[in-house]
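Here the structure is laid out as structure tokens; the discussion comes afterwards.
All protein chains but one are shown in place.
Each chain gets a letter, A, B, C and D, in the order it is written, and its residues are counted from 1.
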Amino acid sequence: MAISTVDLQAAAGEAAPSPRPAKRQKFRFISNGKTLAGLIILGFYVLLAIFGPILSPYDPDARGSDLISPPTSAHWFGTTHLGQDIFSQVLSGARGVVYVGLLAGVVATVLAVIIGVSSGYLANSGGEALSALSNVFLVIPALPLIIIVASILPSVSNTVIGLVIGLTSWAWGARVLRAQTLSLRGRDYVDAAKATGESTWRIIFFELLPNLTAVIASGFVGTVIFAVLSEITLAFIGVSDPTDWNWGTILFWAQSQQALAQGAWWWFVPAGLAIAILGTALSLLNFGIDEIVNPRLRSAGRIKGKTVRMRIGFTPVLGKDNR
Amino acid sequence: MTDKTGEVVLEVDGLSKHFPVRRKGRELLTRKARSVHAVDDVSLTLRRGRVTAMVGESGSGKSTVARLLAQLHKPTSGEIRLHGKPVDTRGGRRFRSYVRQVQMIFQDPFGSLNPVHTVRYHLSRSLRIHGNTGGNLEEALRELLTRVQLTPPERYIDKFPHELSGGQRQRVAIARALGANPEALLADEPVSMLDVSIRLGVLNLLRDLKERLNLAILYITHDIASARYFADETLVMYAGRVVEGGDSETVTQNPAHPYTQLLIDSAPDPDRPARADEVGGEPPSLIRPPAGCRFNPRCPHVMERCKTDLPPRLEIGDTPGHWAACWLYAEGVAKPAPVATGEAAG
Amino acid sequence: GGGSTAKGNADGVLKVGMPNGPQTDNNNPFLSSSAGASLGYRRMIFEPLTMWNSAKPADKAKPWLATDWSWSADYKTLNLTTRDNVKWSDGQAFSADDVAYTFNLLKSTPALNNNGIKFGDITASGTNKLTVTFPTPQFVNQVKILSDIPIVAKHQWSSISDPATDPVKQPVGTGPYTLKSFTPQTVTLDVRDSYWQDLPKVKEIQYTSYTDNNAQTTALATGACEWSFVFIPNYKAVYTSKDPAHYQIYFPPSLGVHGLWFNTTKAPYDDPTLRQAISMVINRDDIFNQGEAGYFYPAVTSPTGIPTPAGESFIAPDYKGQTVKVDVAGAKAKLTAAGYTYDGNTLKDKTGKPVTLNLSDPAGWSDYQTDLEIIKDNVSKIGITATVDKANQDTWTKDIDTGTFDSAMHWTDSGATPYQMFASIMDGALYKPVGTPGVNGNYGRFQNQQATDALNTYVNATDDATRATALNQIQKIMVEQQPMIPTSAANVGGEYSTKNWVGWPSTSDEYAPGQPTLINAEDIVLHLRPAS
Amino acid sequence: MIEPLIEIKSLNVDYGLGDEAVHAVRDVTLTLHRGEVLGLAGESGSGKSTLAYGMTRLLPPPGVVAGGEVIYHDPERGPYDVLSLTNSELREFRWAETSIVFQGAMNSLNPVHRIGSQLTDAIKAHDPRGSRQAREARARELLNLVGIPGDRMESYPHQLSGGMRQRVMIGMALALEPKVVIMDEPTTALDVVMQRQILGELVQLRERLGFSVLFITHDLSLLVEFSDRIAIMYGGRIVEQAPAKQIYTDSLHPYSAGLLGSFPALRGPKRELTGIPGSPPDLRAMPTGCAFHPRCPKSFEPCAQEIPVLGVPDAPGGSDRTVACWLHPVR
Partner (left out) sequence: MSYLLKRIAFYIFTAWAAITINFFVPRLIPGDPVQALISKERGQLNADAVHSLYVLFGLDKQQPLWQQYLDYWGQLLHGDLGLSFTFFPSPVSEVISSSLPWTLALVGITTVCSFLLGTGLGVLAGWRRGSWVDLVLPVTTFLSSVPYFWFGLIMIELLAGPDSIFPSSGGYDPGVTPGWDIDFIGSAVQHSLLPALTILISSMSGWILSMRNMMVTVSSEDYITVAHAKGLSDRRVMLGYAARNALLPNVSGFALSLGLIVGGTLLVEIVFSYPGVGFQLFQAVGAKDYPLMQGIFLIITLSVLAANFIADLAYLVLDPRTRKEG
């Protein structure tokens, strides 16, 4: 044959105008309005978690003379039956909720990913054992277990609560991830990675995991919400950090004093809404993962004043209206 | 470096792979498990510095052989030997040391690249795992891409697979396998989506590697002409079995097995007018493969014996090492002269 | 009138509710776990020997199945005359034999003997005479024996193989009602036609079990339920204001208290002065109004801890008419006099350590929690830093049981005399060292021989004077040693509506306590008349 | 080859919008006549697939059709522009009028549906009234047509070899007997026997049904053998277009010539293969003038200055060919 690779490379060397390297904006997903909104809300919560106790106008424990008073300029969210300032309680309570929610969410998600994906990918007895483990954890009811752990430990700090919730709530995610992994592990690119010589954990974390982002993300959002709700339920039945306020404690008081029946909506509503908005922020954040789970959506954009809606199967034709 | 050309790198004997077919409904009762006989009793040898081409029918088990050799399937039976030692790939480390020496290029570049990773990731992994970065990863990446003519490298390095054309993906897959710097390369239709000029470049690259680095290559292809040009030895597969083997020039110019003859004959040739009438018969079902020679239902020279007995490898005798699994070449059968290439067949 | 409840009156239906969750079909009158006990309907089917009014514990009980009864002076022998002409709901005649059988049943089946009564010989003579002996004096237990034991039919129970685990699906009693239908949520009773007294006006009673306090409260507020016993925070807003003319609460105290207990083995709470000082700053009114919603556990005002007016007659002459008042200055003076010092606002004990207080109670008990919040605030006035620990209920129970707590709101037993309450507080016989589980009283691990002796004297005395002296002695110890700080009285109250039925007990007519699960419930139902 | 069936008029297809856009197909004008097989060859990455998907509006994001027209000459309704159809019209148009075999055929089968149902559902979508048996029979017939035993109807895609999946896709494309079949490298995984057999069937069918084929492949010998006309793409543009035999024997554009010099022959003596030196142009930074000029052995002065237009060359060989090269000034 006439030409050799050497020729080819030589020819390549003199390749015409050097193109600029394809640049990729790292944080492009922020440009998504919804994600941005979610980030801002979440950031706000994190700020609250850090500075809330400092910002609160009153000591959340301090009793005042206005009992069950509706919102006033002195007490923005009104007061409790002990005359405590609910606004201060909400501010001070943010830390516990955000911390426990995120801690539990992260712990549960990490465990679910490690155990779920491994049990799906490993075809050996190790995989079976992990799958059995997640079955067992699925069966163990979390609530009693949390009560038990809390009652065995001398003090229940937020960290303990977060960890316990996290450690007991991963099994669901693990099962779901396992299912999806079972379907992914036969893909060519997994085989290809294996054939390239990737180690098992590397395949799990770098080949399978990114393709499971969708499931993981929804699992994470779900777990954080679940963790926050569990924390509140726990505060309800008596497991909470005694030195700290959290929204669960507020609701506990509101509920045990039958705030709604008393007409003291201000006692009941803010904490519940705060929790709900936290959940909403997470779901807004979830919109940002679209481009990670599906790289094809990554470059889709809109430009030149007009929005061009990219639609699979119906390529937009510029300048023509195909609606 | 001493010339080790010809030394056996990878060797298989009597390799078989049967895929179970799910039984349904009534069959559940009849207890007989069916399976797809994807590969049956395949033996082959890959030697340093030599290219072995494998051509054959679509669905005849070529990819399965490659996957078996890459240890991605467990063989139903048969032994694979690397450097003469039976391969044991249980456990991650042993498996990795195996793949360091034996790399595979997948047939389907649309499936074998992870959609969430960029070209950079795919290639740098393969370089890193096998410690072939040579100190400068960026440089190594550029070189790899240049080798497969994805130039200029900057243009491709940060692309996702879906942003590449079919041929470009295929070249990324090739580059990935080359990055591992293996001793044996299992290339499953590596250039099917490349235009002839780039194909030529890539094949030349492989040839160059084979010559310089003493690479052993299994080259699976449908492009018989390229097998002729590029491979030292050619094997022909039909319905899960290897039916003919020998040096490439002989197999392509003097095919012995009737199936090979059919194959060579069917190869498109712009110098000949198109004939759309000549091929008959259907590929066999691999779930219930025909008894005897699997080609017998379609064979123009079929004999009674072909329908019952499995033909062994029989030497043809025109060039050393040319053999065919066909009763036509058994003792006592009047041998039809191996069909000469070109106009002879009709 | 009007609304969904109008029909109740017309049909003669009374709707009772309790916040106790779904029930199972179990009418065994001795089991506190039975639906009959939980909802209180066992009181309508099974009757006691006498009807004792716990709202006025000192009053003599009304004869019921027993027409006459007398104790020997040492309270070791009881002579009874049972009522004639009483028929079981299955038509058979009631006799002293049935009473003897019931007592024997408790004697031979410890599992059913809820009051732990030690019976001696039980002999029935004739159809209506019975003599029961006891190995120990029963002065303090007389009400339990006469008013708390439901009398069951021998002819039914003698065929029950294991009385402790039998759910008694078809209860046979002497009461005015019989079981009509059972569902986990609602139990319906029907009036029967052959009762030994005048038939009640209430023809049918519906007992509904609501899952929790909130549901129960809602039911009361909407009129879906007419009689219950449930804690309602801010009852005025939530309940009575919904129909001020008819919705009533009636919460007379009984002879038991709730209060702040200390681990008296632990410094500095082992110092009575400190305990007294703390008692002096606790604002019992706030606890009553904010913690107990202004009605639930009535405030205890006597320094002796005896609830008034129920226990008025028992209060020692020295303390008659005295009430506790918040006195921060006095408390401080008392402390400094005893050697405590102040470092700025911080109180330091005699060894110079700052005094801190850990207040713990299960999180679910919101009234106690509120009480603790108030106490925390109160004690800060005398320089004590308190923390409120919303404990896990199980942990807390264990801590109390083994004495590993600092201080907690807790209750005492209650009874017909203040004896039970004081025994709970300071009886040396109930003392268990810290670390040993199984306490049934004296949760503060209080040790005072005088107190134990006085309690013993009270139990074994054969005359009222000895008893009075002993009780006065006990009250003195209570005031001076302050083993625990009583803040609220136990209650025997209830919420009811006069919309359909009138004749309820009330502060102006305290013929019975207000709770639908106590023995007096039957008496109350018998008093009810349709509202015009 | 008198009547045009599809006329592509200065079609431009981009990836991305605005400044970031990559112009993958530029100003392509091409006509597919009734009953003809039009071969499309060209360098890997030159925009063949993009052209095929762009003209059917099947390009996945971020692909956009930036301009041009695709006129379909419907025998019944007269000509209309495919790019202006509404989505529902387009849906009707698809598969019934134009079917397409994707390049990633091996990957274009839904992994969770059996082959059989994937074959039948297109039939069902366009003919909802047909019976199930009829559809299944048709599916079986199609499988046989592409040489797959009928018992594979029940198989899932992953149980088939690469070539078998490709054949399923080919069979599927023929299901509704469309007027145009676009095939993007449909035979990469097929052995030559199968190739010939299937293409043979196709040719027969075409004779019977009169449909046209846009056939994209790298296999020049196959192309020359089976197509009537061949268009060569380079850097997003058509650089030459001529009857098959003419391209083979007498290509005008230096790139075409380079391609033909690169393919190995099966028969006859081994000949030297020349190949084309240099690398494909960057779509983001195209060379000025003729995109091929940096690699062109014959490039001369105007090549770097101005983009040559596709036109009928002023050269021998008849008027039914076009080329875009300064060496061959248009008439």
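By our rule, contacts are C-beta pairs under 8 Å (C-beta built on N, C-alpha and C of every residue); 3 or more make two chains touch, one makes a residue touch a chain.
Bear in mind the structure is a predicted one, so any value in this text is a computation, not a measurement.
Enquirer: Which listed residue (A:49, A:122, A:232 or A:317) would be found touching the missing chain in the intact complex?
Expert: In the full complex, the listed residue that touches the missing chain is A:232.
Enquirer: So which of A:42, A:68, A:217 or A:317 would be touching the chain we can't see?
Expert: Missing-chain contact among the listed residues: A:217.
Enquirer: Tell me which residue among D:10, D:86 or D:110 touches the hidden chain in the full complex.
Expert: Touching the chain that is not displayed is residue D:110.
Enquirer: Hey, which subunit A residues sit against the chain that's not shown?
Expert: Given the touch definition above, subunit A has residues 34, 123, 128, 131-132, 135-136, 138-141, 143-145, 147-148, 151-152, 172, 175-180, 182-183, 186-187, 211, 213-215, 217-219, 221-222, 225, 228-229, 232-233, 236, 251, 255, 260-261, 268, 272-273, 275-280, 282-284, 286-287, 289-290, 293-294, 296-297, 309, 312-314 touching the missing chain.
Enquirer: Spell out the interface residues on subunit D facing the chain that's missing from view.
Expert: Missing-chain contacts on subunit D: residues 56, 58, 60-61, 87, 90-96, 99-100, 102, 104, 107-113, 121-122, 125-126, 156, 158-159, 169, 172.
Enquirer: At which residues does subunit C meet the chain that is not included here?
Expert: On the side of subunit C, residues 3-4, 15, 21-26, 28, 31-34, 110-116, 144, 164-167, 181, 183-186, 206, 208, 210-212, 214-215, 218-219, 222-224, 256, 258, 362, 365, 393-398, 401, 411-415, 420, 424, 430, 440-441, 490 touch the unshown chain.
Operating definition for what follows: only the chains that are shown with their structure count from here on.
Enquirer: If a residue has to touch 2 or more other chains to count, which residues of subunit B qualify?
Expert: Residues 108, 111, 149, 151-152, 155, 162-163, 200-201, 204, 229.
Enquirer: Mark out which residues of subunit C touch at least two other chains, giving numbers and ranges.
Expert: none
Enquirer: Give every residue of subunit A touching subunit B within the complex, in rising order.
Expert: Counting only subunit A, the residues touching subunit B are 1, 3-5, 8-9, 12, 15, 18-22, 24, 187-189, 191-200, 206-207, 210-211, 213, 292-293, 295-296, 298-299.
Enquirer: For subunit A, which residues are in contact with subunit D within the complex?
Expert: Going by the criterion above, the answer is residues 1-3, 7-8, 10-12, 14-20, 186, 296-297, 299-304, 308, 310-320, 322-323.
Enquirer: In their complex, what parts of subunit A are in touch with subunit C?
Expert: Residues in contact with subunit C: 61, 63, 67-68, 81-82, 147, 150-151, 156, 235-240, 242-243, 249, 252-253, 255-258, 261-263.
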